[in-house]
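Removed: one protein chain of the complex. Kept in place: all other protein chains.
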Amino acid sequence: MSLSPTSDIVGASKKSGGLIGLLLVAVPVLLIGWMIIYPIIAAVITTLWLRNDAGAYVFSTQTYRFFFTDGYSLANLGLTLWTTVVCAIILLVVCLPIALYLRFATGRLAVYVQGLAIFPLFVPSIILSYAFIRVLGPNGMLDILLNAAHLPKIRSPYLTPWGPVIGLVWDHIPLTVLILMAGLGSVSDASIEAAKDVGAGPVTRLWYIILPRISNSILVAASFAVLGIFSAFTLPYVLGPAAPEMMGPFMQRTFRDLYDPPNAITQAVVSFGFCIVFGLFYVRSVVRNQRAR
Amino acid sequence: MAVLDIKGVSKFFGSAVRAVDDFDLTVGNGELVCLLGPSGSGKSTLLRMIGGFETPSAGSITIDGDEVIHLPPERRPTGMVFQSHALWTHMNVFKNLAFGLKLRRLPADEIRRKVEDVLKLVGLTGYGTRQTHQLSGGQQQRVALARSLVLEPKILLLDEPFASLDQHLRERLREEVRDIQQRMGITTLFVTHGQDEALSMADRIVVMRDGRIEQVAAPDMLYREPATPFVAGFIGTMNLIEGEVKGGKFVRASFSHPLPIADGPAIFAVRPEALAIAPATGEGAARIHRVTDYGTHGLVDLELPDGTRHKAMVSEARDWKAGQPVTLAPRAFAAYRDNAVAYRSSTAS
Partner (left out) sequence: MLLAYDTTKLKPEDAPKTWDALVAWIKANPGQFIYNRPDKGGAGGNFVRRAIWEVNGRDPSKFTIDNYKEFGDKALPPAWELLKSLAPSMMDQGAYTSGNTQSIQLLSQGAVTMVPAWSDQALQAISTGVLPETTGLVQLTDLALAGGFTKIGVFTNGVNKDLALKLCDFVLTEEIQSAVITELGGFPGVSWDYVSKELHDKYKDVIPASIPVFPSGDWEKNINDGWYRNVAPNVDRSK
């Protein structure tokens, strides 16, 4: 599928001696090693070898034990997982129809819809946050409109867990729509018309023809959303409740306000652990997909 | 099995494009009709309207007397085979073929039987468990054909199904399709822009141009008696010489030939094989520009003094040389005026 370019590179290298292929991948692999793998290992080491009172470094799982027995930390982790799952579900529910519409619609309106769907990509989170307060915050634009229509005010999602959810969903719509559209691009018109021809109605076509063809894209979109949301900072920081807080603000606060690097890094390692689970899901599906081909 | 009746069908895209323009055609029971025409002449558009993928701007389409225009594709008794990329790549061959049958809620063993029958029909017995990407291009198009056939449609629509295949495969597959179509007696519309394909398969050929019918005829008639200069030029090779008729004589530059029609402009049409040439002693009517040797015969490019080129077939290429002056003697010919036949010599071929 369109989002697994590595397969081609690896495939090509097998045929043409491999050395050029190896050189081509060496740079990104080294960069990943230096900027991602090494910090991860360093982080794990820092949190497991702690300095004791005598000044010596000893192995200790103390920061992890603290994290997993501390109700406050667990509540933060729970909120993060909840936000991530809810956002991912809402994103797919919102973006799939948009992507389907953009794939199959023709004409002027589709161009505008596409522009609108991509627009959040160009809006920095911090601007989005304040716009959110103005529109959905207490006495915001929505309340003013409701009031004009003699309807009661809404219970504003600002400073509740739904605040970050709405902001993050909005923020991730462009990427999700783009990934899903890339997947839908590989579904040919003819294959869908052929399905119509043998008698498949709209729902059957979606379920048996379109969705199976883009299952990989859906997984990629979900993984990207999950990874982006799990570690989100600005939107949860500005729009979310004081407590529980998402891991992003929690880590930042632990590090910067509490001057507590070991616990902040522990929180980061725990977050990383969850993200890698999603990552493995994605890798597994890509591999399985390639084997099927 | 079924009769397809198309009456006054038009399709406009926007205000400028008349893809299909007031089209009438009746396809008889079990008949195979080829739609032939240059690119953009509206063949696919017409086929897609019959299959339900486009809505006509005007006109009616009936199958066995039932109006189908307001039915979506999934409710029409038609089966369409697309040019390419139409197989469902996430399903194996069996599932591709069984999908439509499952939608019709047939029992599993009947589905299995039907799929196996149709696989045998298209010569792919035992290929059911293959993934689509494990098939060659020709096999893929056979599966696409089988997918339509297995549902036993009343009307089979094929839109250049072999266009992406090489010459050999195309020839073999069109014979197979012709066989299957005749064995099943299925009413078929076949779009192509290859005249060989049309001439070798069709019961009748519809030549289209700019969304309109130029001529409908059996293949042999189409070749022998093209109704318009366009058809004449499109089917086979034809020398179309534009000139004037004056006093019962057609004249173009140094070429002239008796033509018993009223004075005025005319197009003189003669096929290369009906144009005899002989060495001229003086200037002659034309000069040989080039000689091509095909072994079995030769093709001579002729140039009239005004620079226009025409072709003549000769039995022995080595008898002729470039630069040689020749006289022209049409054995059989036709003349067109106002886009219609004005005269046809009795032995027109």
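As written, the chains take the letters A and B, and residue 1 is the first residue of each chain.
In the analysis below, contacts are C-beta pairs under 8 Å (C-beta built on N, C-alpha and C of every residue); 3 or more make two chains touch, one makes a residue touch a chain.
Fair warning: this is a prediction, and the values are worked out from it, not measured in the lab.
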item	value
Among the chains presented, those that the missing one touches	A
Per the touch definition above, residue among A:S156, A:S217 or A:S271 touching the missing chain	A:S156
Omitted-chain contact residue, chosen from A:I133, A:L146 or A:L227	A:I133
Given A:V58, A:V85 or A:A243, the one touching the chain that is not displayed	A:A243
Touch criterion as defined above, residue of A:Y72, A:Y112 or A:W207 at the omitted chain	A:Y72
Where the missing chain touches chain A, by residue	72, 75, 130, 133-134, 137-140, 155-156, 158-160, 237-238, 240-245, 249, 253, 257-260
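The criterion applied here is as follows: only the chains that are shown with their structure count from here on.
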item	value
List of chain B residues in touch with chain A within their complex	51-53, 72-75, 78-80, 82-90, 99-100, 103-104, 131, 133, 144, 147-148, 151
Of all residues in chain A, those that touch chain B in their complex	188, 190-191, 193-201, 204, 208-209, 212-213, 292-293
